[in-house]
Structure formats: C-alpha cells, structure tokens
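Here the complex is missing one protein chain, while the rest keep their positions.
Chain naming follows the written order as A and B, and within any one chain the residues start at number 1.
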Amino acid sequence: MIRVGVFVCWCGSNIAGTVDVGKVAEEAARIPGVVHVEQNKYTCSDPGQDSIRKAIKEHRLDRVVVAACSPRMHENTFRKCAASAGLNPYLVEMANIREHCSWVHSDMSVSTPKAVDIVRRAVAKVKRCVPLHPSTIPVEKRALVIGGGIAGIQAALDIAEAGYDVTVVEREPTIGGRMAQLDKTFPTLDCSSCILTPKMVDAASHPGIRILTYAEVEEISGYVGNFEVRVRKRARSVDEARCTACGICILKCPTSRDSEFNMGLGTRKAIYMPFPQAVPNKPTIDREICRHFTAGKCGICQKVCPSGAVDFSQEDQVLTEKFGAVVAATGATQFSVEVYGEYGYGRYPDVITGLELERLISSTGPTDGKIRRPSDGKIPKTVVFIKCVGSRDENKGYPYCSKACCMYTAKHAILLKEKIPSASAYVFYMDVRAGGKDYEEFYKRSQEMGTRYVRGRVSRIYPLDGKLIVQGEDTLLGERVEVEADLVVLAAAMVPQPDAPEMARKLGISYNQYGFFSEAHPKLRPVETNTAGVFLAGTCQGPKDIPETVAQASAAAAKVISLFAKSELSTNPNVASVDESLCSGCLWCSNVCPYKAIEEKIITERAGKETVTRTVASVNTGLCQGCGACTVACRDGAMNLLGFTNEQILAEVEALCL
Amino acid sequence: MGYAYYPGCSLHGTAKEYDMSSRACLDFLGIQYRELPDWSCCGASSAHSVDHTLAVSLPARNLTLAEQMNLPLMTPCAACYSRLRGAHHALRSDPGLAKKVLTVLGSEYKGRYEPLSILDVLYQYGPEAVGEKVTKKLKELRVACYYGCLLLRPPDYAKFDDPENPGKMERLVETTGASAVDWPHRTECCGASLSLSDTKLVVSLATSIVDMAVRHGAECIVTACPMCQANLDMRQRGRTKLPVYYVTELLGLAFGLEPKRLGLTTHMVNAISLLRAKQLA
Partner (left out) sequence: MNHLNLSRYEGEWLSFAQTVEAEGGKKVLSCYQCGKCSAGCPLSFAMEQQPHQVMRMVQLGLSDRALQSPTIWRCAGCFTCTTRCPRGVDIAGVMSALRVIALARNVRTSRRAQAFHKVFLSLIKRYGRINEFELVVRYKLASMNLFQDLDLGLRMFMQGKLKPPRGIAGVRQVRALFRHEKGGGKRSGLRLLPGLQLTRHREGV
C-alpha cells in the first residue's frame, strides 16, 4: 500500500492570504492514498522540515507532496529533507500553489478549489514515482575562459590561483579589452593601464594560464565536467617563439589603416601591435591589408626581422581540447551613434564618442594625451557631453540604462578640467545615476570643478562658423538653450557584441531581447547560466563598470573552483530511458535531441526459437539533459523521461480533468 | 500605367505655378498622369486639429478614387502628401477606423499603392535619367534645398527620405547643374500652418531660415511644398531676400521650358531677376 503525506504550506500570507489552506488540507485528506496531512506556516523553515521528517517516520510515509511554492524554489530543499529521513528524494513532489495559484488570483473562491486540484494532481503523480538514483561522472579539471578583457583576466587568475589550469581564448591579438583603451578610471582616477597591465602580465606569466590570442571558439560539445571545445588560432604570420618584439618590422612596414585601438583617430601598420603594452608582446600581420598577401609584393618586414620570425606561410591552427567548465567573458561593444542623424556623428568630425575621448586623453593615444579636436587639431574651449545616447531610448536605441556612462562622463568632465583648466564643460543629462561607493561624491567633485550640468536632452547639433551649435532644453528652467561648442562627446550605449547570439548558441545558453547573456536567476544565481558548467563574467551579461565586472568575474571563478573541488559530479537522474521491447528503432528521437544524447544500438534477442538482431535507441545519460523532446517524438511510446513518465503525466491529466 | 495626379487646393490657387511647372515637367519627361477626377480637399492644416476621424476620412475619399482608377496617387503638395500617407497608414493599421470611414464613402480600400510625392516620381524616373534631359545647365546657381516638415515627418508614414539628413532633393537639383549648398536648416519648420493666425511668429521663423541659407552662400531656396514656398516667399524679412522656387520650376528651366509656362512670374520675391543676372532666363 502506498502511503502519501501531504504538507500544505501557508508561506506566511503569501499563500494563506488568498487560498483557504485549511480547506485544501481537508480536501487533500480525502484523496485515496493520502494517509497524513498537515499545515505549516513556513514548511521550508527548520521546524517545517523537522515535521516532515517526523511524519515520514511516524506515519511510515513512502511518498511526500509539498503544496507550497515553485519547484524551482524549494524542490531541492524538500528532496534533501526527505533523504535525511531515509526516503528516496525522487519520491517527493511539489504542488505549486503559490506562483501558479495564490500569486495570480485575488478571489479565494477561485483559488482554493484550484489549489485543491493542484494537490490532487501532485498526489496522482507521486503515487507513480519510483526511487531514482543519480550516477556520477568524472570532472575534467581545466577551465576555458572566452574573452580576455578585465573579466576574463580576473576569472583566469582566480581559477589558476586555486591550482587549476586555465585557457584564455581572445579574439584580438592582445588581451586587455575595453579597459586597455581607457585613460583613468572612476571613482578613484587611477590610471587604467597602471592597474590593468600588471594583471595582464601576471596572467601571461602564470604557469597555470595559457593565453590563446587571435583565436576563436568554433564549437563546444559535451556537458558539465566534460566539454569538448574546438578553437581556431588564426595565423598571426609571426613566430611567437622567435620574435623578440624589437619592433623594427612595424617601423618599416609601408601599409597602414585606421587603428581600432585608437577608435580610428590614428593609424596602425599592417604588421602591428594594438598598443605598446600588448600581451603577448608580439606583432601580428593583418592579412587583409598586408601587401604581401594582397599584391604578392613587399615582404619588407621579413627582410628586416633580425630573428627570422616573420612567417608568411603560417597557417591557422585548430585545437580540440577538453574542459570541465567554461566562463563566458566576451564583453560588450559600443552603440553605433550614427543612427542619431540629428547629432551628426560621422558628418561632423568634432562630434565624438566617450571612447574616442579616452583615446584623446590617454598619453598613449594619437595626440599623446593632448585633447585636440579631430577637425583641426585645436584645443577645445567648450566641450559638451551628451549622456544616454542609444541608452534609455526605445525610438533609436535601447530602452535600458548603460550604467557606466553617468560616471565616466563625470570623469571626462574632471579630466578635461585637469588637462585644460580654462575649458568649460557642459553635461546634458536626464538623471545622474551615481549609485555606488564614492560615486555620488565623485559626481559632486565634477560639479564643484565647474562642470555645468544641464538637465535635458539635446535635440540637434549643427555646425556654424567653426562651432557646433548644440540645441538642448534646460527642463529645470523650462527653456530651450543653446551652447556653442568646440567638441561634443556622446556617451554611447553599451550594447551586446554583434555575435553574441551565435556565441550563446555555441555555449547552449540563453540571452535576453537585446543579446546580453542570461543568468540562471537574476538575484540568486547571477553568474550561473541555465547550462550547467557555463558561467558568466562582465559586460557580456549586461552593462557594468569595472568594479562590478571584477566582482562578477571572481564570483564566476569561485563557481568553477567549487565545481572542480569535487572529484566526481552526480548527474540528474531525470533522464530519458528507452523501453527496448517497445522501441522499433526508427531513431526519430535522435533527430530531435538537441544534445545529441541518443545513439543507435544493436541488440540480439530470441524470438520464439530464432535469435534476431535489431536496432534500438540508446540514451547516453551523461549527455541527456532531460528536456523530454524525444518522449514526445517517439511513436511507439517507448521513450520515457524518468520522473516524468508518460504514465505519470497521464495520471496528472486525469486527476485534473476527470 | 502612369499616375493619378492630385493637385490639391493650393495648386489651384496660390500655388498655381507649382501646378503649372509640375505638369510641364511631367509632360516633358513623358511621365503619364491623369488628374484625379472630382478630387476633394485632403483637410490639411485643420482636420487633424478638429477631429481625428475627419483627418483620415477627408483624404480617404481621394485614396479610394485613385484606387478605382487602379493607379498610384501622386501629388506635388507636401501637405497633401502627408495627409494622404497618414490616412493610407491609418486605414491599413486601424481596421475599426477604416470600417467607419469606408462605410460612409461606400467603397473599399485595399491600399495597394502608397501615395507618392512628385519628388518620389521624379526620383523613380531616376536622377541620372532626369539629368540626361537637361538642355540648359543652371551653372553657378547656388541653391539651398529646403525640405521642411511634411515630406519627412513623422517618419512612421512620411518616408520620402532620412528625416534628419535627407539628400534626395539635392541629388535631383544637382542634375540641373546647380550646386546645392550644405546648410543646417533644411528640415527646420517654417511655421506655415500658423501663417494666418500667428503671423508675427511665422515672420521670425521664415526670416531665420532664409538668413541661414544666405549665410551658407545660397542665392535661392528650393522647395517642394506650397505652404513652405508661400510662407518663405511672403514672410521673409531679412536684409537679403531670396527667391523661393519649386523644384519643378528649376527642373523646367533646365529642360529649357519657357519661364512663363512654369509660372515664374507670379512669385512675391522676384524670381526672374536672379535668373536674368545669371543669364538663365
């Protein structure tokens, strides 16, 4: 005889406020098979769990239904609780009378009978539960970090410090990311290179870290603890082992193009290092423009290289390796501000972005740290900053706030004043979002240095007699205002990498409507994803500044380390299972399986007196994620998801509909 | 094929030179068109300020008439263009309103063709092709192309060109050999709809637009809107006065047509003397 215990939770007033819990308990007691019912104020609390344990023993319960919140919330809690009382944890079923019932209704006369139905469903299912047992898989204790910005560097260092090997795959010829382009950083104004470069060098010289630059991840297969990754390391046409980074090749190269690192404000050669502190400190040949590759001529670099490191015949390398965990740290990019025709970026050279200004302020930049306006190289006297360009604008950009620009604009205004004391700075803003340690103080400092904050958006910019006329509104005055500016700086929105959806697909993770990678839970699992073993760090998950990026990177590293601290992982036993006697071997299931977990298997069996061989489906339980797609596809009804068998689901439907 | 030609009320009155020059250019280029029979006013200027439905139903009558001819509707007037497109857009996106309006009119509206401006038609003909027909180059004439509002805004339905940085009118005008100056007030509003009720304000708007054109070296202004033309022509009070031409007047001149046939003699700011001085007329 099956003996079911039902535990109905009040969840304070969350459930009891809209559902008559007493009535639910009363009705539950009448369901055949239910031998014990009780109510609890907070079933998940210590006393609540104790009472479950006690009831299991006293009433010899062999099945448990907890009528409370969503299984996403506490299924694990109650499974552990049952296990501690000696019951197989998979004999516990949640009846979600909170998210599915009390939270979405206000009328008790509707919600109470619905809650009873939900409990009836859970009892029908739990009666058909069987004990399940997780199996274990080994863990490959090497981590892959994709993206070598500050997020990737920090995560790699933390993981390596714990004693595990890390590989960093970076698309550009150097690691460093956006932070390498910045001059000084808020709110402390320490120089970006001074705090970043040492970390880059630490990462490069750490015995546990291997950095693959000019490289991209092509494919990822496998599952937590056992990912198989294919990486393409593009040919940089320079033998890194031989090169001594003397730089003579760069000096002599006759071909150049706009420098990406300087945001197009300067040029770089065809053989180049993005910036002098690049890591690795070896040049790369840009085959798109190199005259050897485009015209079959030149080859000067090869001739001048004293160590014979230039190698035009170098080919891409494809590596396939195993990793136990992956950290995605692919960062973000800048909104294309050309979209704002009214601001004229692209038409008026003195309308620039914040990142371009960083390069103009930086002593390693195209102007050696002198702020000069691009059109004529003059020192600007009046600079206008416009915030939220592409952010908080569902018409031309994105509805969200980019979070870092309020503060970096305050920083820019301060740095402007430091570099050109006589200059005046105007900031057109809607809000100053300075929620962070020492941020409001930093904003105040910028105000007190004489920055004129004007509350309102700018409608239009047009050139007139060598100036840019900035037409805005001072909403506090209720008056349209104009500023005659020499330079206008747009705080461009932080937007997802254009290839983020593709990267998400490779990683098997989801992304939001804009393309930022989605965390497993916005509050409680901020660095995990819905795919076990894949973690997030930095601006690929959403706009953030450096302190937040670094914190998240260390958090992701901690997750990787705790994963690697186990020698084996237990797998989820809710996997697909084939009833070979029913399977006709059509293998339709293997077509629909998104995880490639179904293989074909030949079995031999006796039919009457003969022995016959036939094909059946076979599930690789290591790969199966329990999505259930195959169970629906199977025409023979041979495929079942353990814990969600066809029989169980039909019993639930019957309990609800009959 | 060809087009249904909708002149609109202004072109039968104060903007008759726009009507004359439009027809002259279309004829010259061999573009087929027939005047929409028994067309009615599209309600521009007022209907949308008095009744939301009327703003759609007045132009709708003309849209259905054109659909009965099975021809795309084309108009030189930017205000009519705006109202016709607005109604076209509303009829197709608001089924409730469409039903209400079409029942009164007793007709259907599928909206197969989007209403067009004469500039669209000339542009479809092709700036190069237009250029090939030019016989008299308007060399050394520096023009400021003025788009105003209604060809470009709101961008939901007025889609003639990029609302912030248009360029199609310049391309058409430059086929005549004239040079288009780069100036900032190409899409600023001249306030024409307030011309009668708030004249003082409108004088200041029109004057600042014309002054800006002068500052950028323009010798004349070109427009495709009878409201803008009339307004800039009548209300400018700057030190330098600029003649304000319709695009079709300049094109007509470049095609070698008679200034009189183009209506050039009926402007407020003398439209002939500049041309004479340049030996273009």
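In the analysis below, a contact is a pair of C-beta atoms (placed from the backbone, for glycine too) under 8 Å apart; a residue touches a chain by one contact, two chains touch by 3 or more.
Everything numeric here is computed off the predicted structure, so don't read it as measured data.
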Completion exercise
Contact with the hidden chain, among A:Q471, A:N530, A:S584 or A:N646, goes to A:Q471
Practice task
Quick one: say which of B:C149, B:C220 or B:V244 touches the chain that got left out.
Solution key: B:C149
Completion exercise
Where subunit B meets the chain that is not shown, the residues are 9-10, 12-16, 38-41, 43, 45-55, 57-58, 61, 100-101, 104-105, 149, 152-155, 158, 163-164, 187-194, 196-199, 201, 205, 234, 265-266, 268
Completion exercise
Touch rule applied to subunit A and the missing chain gives residues 342, 388, 392-397, 430, 455-460, 471-475, 478-481
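By our rule, only the chains that are shown with their structure count from here on.
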Handout entry: subunit B-touching residues of subunit A, taken from the complex the two chains share
Key = 340-342, 344, 347, 462-464, 469
Problem - Interface residues, subunit B side, partner subunit A - complex - result: 162-165, 184, 215
